[in-house]
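With one protein chain removed, the remaining protein chains of the complex are shown where they sit.
Up next, subunit A:
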Amino acid sequence: MKPTDISSPDYFHKVIDCQWACPAHTPVPEYIRLIAAGRYADAYMVNWHSNVFPGVLGRTCDRPCEPACRRGRVEEEPVAICRLKRVAADNKGEVSGRMPPIPQQKNGKRIACVGAGPASLTVARDLAPLGYEVHVFDEQAKAGGFIRQQIPRFRLPEEVIDEECGYILDRGGVVSHQNRRVDSLKALLAEGYDAVFVGSGAPRGRELDVPGRREAAANIHLGIDWLASVSFGHVKSIGKRVIVLGGGNTAMDCCRSARRLGGEDVKVVVRSGFEEMKASPWEKEDAMNEGIPILNYLVPKEVLHDNGRLRGMVFEKVAAQYDAKGRRSLVPTGEPDVTIECDDVLVAIGQENAFPWIERDAGIEFDRWGLPKLDADTLQSTLPNVFFGGDAAFGPKNIIWAVAHGHQAAVSIDLFCRGEDVRNRPPPDVTLASQKMGIHEWAYDNAISLDLRYKVPHLPAEKALRDITAEVELGYDREVAYLETQRCLNCDVQTVFTAKLCIECDACVDICPTDCITFTENGEEDDLRTRLKAPAVNLYQDLYVQDGLKTGRVMVKDEDVCLHCGMCAERCPTGAWDMQKFLLETAKPKAHACHSR
């Protein structure tokens, strides 16, 4: 193998599994250390620069970081990254003074954002400090989009939404146009904006297409629309017996909301198996803890009604079958159909994009799935001054992806407005700094906690189910949060090897608790992976290879289960190993106005 090029920002970034997995590349270990130090406001700001909505995401994020967390590979469960983020938000105090000022002197460029969801608000957050005048249009009375309309209050209190939207909308530079639906892209373009960002989400719930659907329409509701009506207080009750169709997080929000609005017998019914459901495992768990059964392998067949009065639904029993290529199909088992009686049905079987307001001759091309044709890196559409992001870009994803798109689009819009090539992306901001303070002292806490993951306390179910605005998760207190922070392995503190200092004494090999380090003859990667002190079977994780040793061997380190405990560096007599903190911040628009340092 060729020696690893550690000067490429991607190499060490990938070692920080959580940050690499986060679409917005939040420097997770960095803020976890700040929480441990009681520096909650600093921790909040590290988050705010990267993901814009720490308080919201600390409660609602899909947490791609946690399945990626290295702790989950050396112990039972990953660090509770998401819930620690909330601790920073809960304890931060006053932070508005730390945010970049909005200049009085504008740069003369006007940007329109369609929709006031997380993607658009991120664009506004990134561009306003540079002197842009950002206009945000939204058909609802309040900003937030998906965050405000579709996430129930018992998961996300309204004050948190108000606060974090306020940091963007109320500090100047951004003009809110709430209650104003954009009906025509052409008309919007005619208003002379320098660029338009479309962050209008995936606003249409997928329809249920079975006999009886139309006749019983009065008691069959599309999940996302129903959740929005609940959020805005238009819907205050539901029937006693409720069927929720669908296996995603929206379905989980629907069933738990229904449980709080009078639903006593609420069931979730999914076509697939329980394991394949799209909902996050913890959301399924929360629903089941509230007495909501999840019935799987049932495909909706018919809606039963008496002259339009909903009576129940009929489902066909199916089983999963896999073909040679591993593709799944659901095949009827031939067992008798299942009938479930109900008073209301909530349909949460998916969302679709819809752009009825974009004229087909406006210059924006769409693909055959009805999505705009975009450059994946710049998010620029076929109309050069129109950019897309969030669910509007590539179909329904989640909040953290919307934020990531917002940053990407803001960089593009800034380049575009300055007349530069939008494909010429600025590199990330990277620092690598030794943590050595003494022979066995480091600037980070390198002791490895053996604690298992701490549970977040919940409001007792009987209280939680009485009030739809009562937040169920209570969050960690500071003491438990500290203990949870200590589970973080500090994967951003990298093991950096300097071959010319090495005397090949084997001290690092002997001390490494997870057998990561091997000195051996070089070879091809496939061969090398089998010859290490512990076989490197996780192909997703890189091997760190360095040559230039006196014996002609190479140092090979399997990054997979390194605890970043620094023992190799402590036991190294010559300083050939050093622990160096790698801090990467993704590129933000010019001048780095929203930069944390």
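Operating definition for what follows: contacts are C-beta pairs under 8 Å (C-beta built on N, C-alpha and C of every residue); 3 or more make two chains touch, one makes a residue touch a chain; residues count from 1.
The rule is short, and it goes like this: contacts and distances are computed from a predicted model.
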Q | Chain not displayed: protein name in its UniProt record ("Phenylacetate-coenzyme A ligase", "ABC transporter ATP-binding protein", "2-oxoglutarate ferredoxin oxidoreductase subunit beta" or "Quinol oxidase subunit 1") | A | "2-oxoglutarate ferredoxin oxidoreductase subunit beta"
Q | Residue among A:Ile6, A:Leu261 or A:Ala534 that touches the chain left out of view | A | A:Ala534
Q | Absent-chain interface as seen on subunit A, which is shown | A | 73-75, 439-440, 446-448, 450, 503-507, 509-511, 513-515, 534-535, 537, 550-551, 561, 563, 565, 567, 570-574
